[in-house]
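The other protein chains are all here in position, but one chain of the complex has been omitted.
A and B are the chain letters, set down in written order, and residue numbers restart from 1 in every chain.
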Amino acid sequence: MSLVALSRKKSPWLLHFETGGCNGCAIEVWACLTPVYDVERFGMVNTGNPKHADVLIVTGCVNARSGRVLRNLYSQMPEPKVVIAVGVCACTGGIFHDSYNLAPGADRAIPVDIYIPNCAARPEAIIDSVLHAVDLLEEKGRSYDARRS
Amino acid sequence: MIGKTVIPFGPQHAVFPEPFHWRLVMEEERVLDAIPGIGYMHRGIEQLATRMEFAKTLFLAERVCGICSFMHALAYAESLEKLMDVEVPPRAKYLRTIWAELARLQSHLLWIGLAADAFGFESLFMQAWRVREYVMDMVEFTEGGRVMTSSVTIGGVRRDLHEEAIEFLLENLDKLEVGFEEVYQVFTEDPLIKHRTVGVGILSKEDSIRLGAVGPTLRGSGVAQDMRMLGYAAYGELEFQPVVEDSCDSYARMVVRLKECFQSINLIRQAIKKLPDGDVLVKVRGKPEGEVVTRIEQPRGELLYYIKANGTKSLERFRIRTPTLSNLPPLMHMIKGACLADVPVITLSIDTCIACTER
Partner (left out) sequence: MFEMLNTILKNLFSGPVTRPYPAQRREPFASTRGQIKSVIENCIFCMRCQAACPANCIVVDRKEQTWSVDPYRCIVCGMCVEVCPTEAIIMNRHYRDPVKHREPIVKHQEGPIPKINPKAKGIN
């Protein structure tokens, strides 16, 4: 395994973007970064810069305006990248699904790899999915390396 | 002489969990003008409510904001109870008070953590959120969910507190108090925090009234206004005084929130002691009709609900005025003339919640 592939697996960086739900899932993502749930145990660091990030965590439902920012952030992230949709808002729109200005789900704006249901998503489920994202990242990294060489 | 520059601040910024956008008109290091840009989180809740059945709108109201979801559900239930002339059983009123104070505690602790993070005080941020988990445990144990509690309903509450839950509450309140005491001491004594907050973002008493500030922002400027004094839920029967500070700066607003945490712990203890027996839910029949205005003290200030119903199954008009919206004019007033480095601290000092503002 090359050094790059190893570090991808050992230390994925997270970028969190709240697209416009109720904040409930956003604070649960923050709770995961703090002592009691602490995803930093797995070498993950929360970053504010899309160019450094490997995993994009989307919380909340996507409207026209935040969809633009979301696509922008997604396109700035380097390959390989994994997107996690947290909460039913990001999966399908949840209770807001027939509102006039919302896209039903973040997957209308960007490709989503992992969906976490529940409103609000529990921190345990978020930890599960970021661990899952690490495997996915490794898999995607392998096919990306193969494509490049 | 350097001309004016416009600096965009946000929408994705490391200090705020929410997308919030400022366009700052700068001259050298001074902010001349600040133009807020909003609309990233709009979900059309008010319009959605006019298409949903009024009983389901409760869950929609709860999802206006994830930090004070309980308060929104409470405000909605109180308004419809007023419209439909429902008398809530006393036990339900006390349970509502206990849960409302738990919601206030978790919101204030969340803010304390974010504020510490904005000062660059990482370990304090972690401490505050560690203490907050005691509150989250209490919320989950008694209400069934960590964030979305869905425990209030029109006519009462959906769950009761049994013996075991009350013991759990009392035990965790003690742990919380010990943990919070440490955080409180650091916050009030640490010279670095004082350096970042004392004298920053001055809002005089006259200005705060003129610009319509609410909640801790208003109380930090020496005005004793607290909607809980109106005596909704069981607040009329409990003893407390609004927390007031009169140094009018970010430090005062911070101290108000810190002291309110102790006040909330005290209120929960009082409510548990006085908790009456009896039912927690009355059956509600019929459809709402008429207009009503409800005012509730949210962690961030006064929350105002205006509901107009016309006897059909959906509401005719549903209007929410959230505390952050009222606090934006004072915020814009405070930011003018501040240094660029102080902008995050001042913005945080009113405890912005964009999710409710944009609904």
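Side notes on the structure shown:
The criterion applied here is as follows: contacts are C-beta pairs under 8 Å (C-beta built on N, C-alpha and C of every residue); 3 or more make two chains touch, one makes a residue touch a chain.
In this text the structure is predicted, and so the values were computed from the model without any measurement.
Contact with the chain not shown here comes from a single listed residue; of A:12, A:50 or A:93, that residue is A:93.
Listed residues A:26, A:56 or A:116: the one in touch with the omitted chain is A:116. Within chain A, the residues in touch with the undisplayed chain are 35-38, 41, 84, 88, 91-95, 97-98, 113-119, 121-122, 124-125, 127-129, 131-132. Contacts to the hidden chain, counted on chain B, fall at residues 52, 56, 59-60, 63, 130, 133, 140-145, 148, 150, 158-159, 165.
We adopt the following convention: only the chains that are shown with their structure count from here on.
Those residues of chain B that touch chain A in the complex are listed here as 11-14, 17-19, 39-45, 47-48, 51, 59-60, 63-67, 69, 110, 113, 125-126, 129-130, 132-133, 136, 145-148, 353, 355, 358.
Only residues 16-28, 30-31, 34-36, 48, 60-61, 63, 65-66, 69, 73, 94-96, 98-102, 119-120, 122-123 of chain A touch chain B when the two sit together in their complex.
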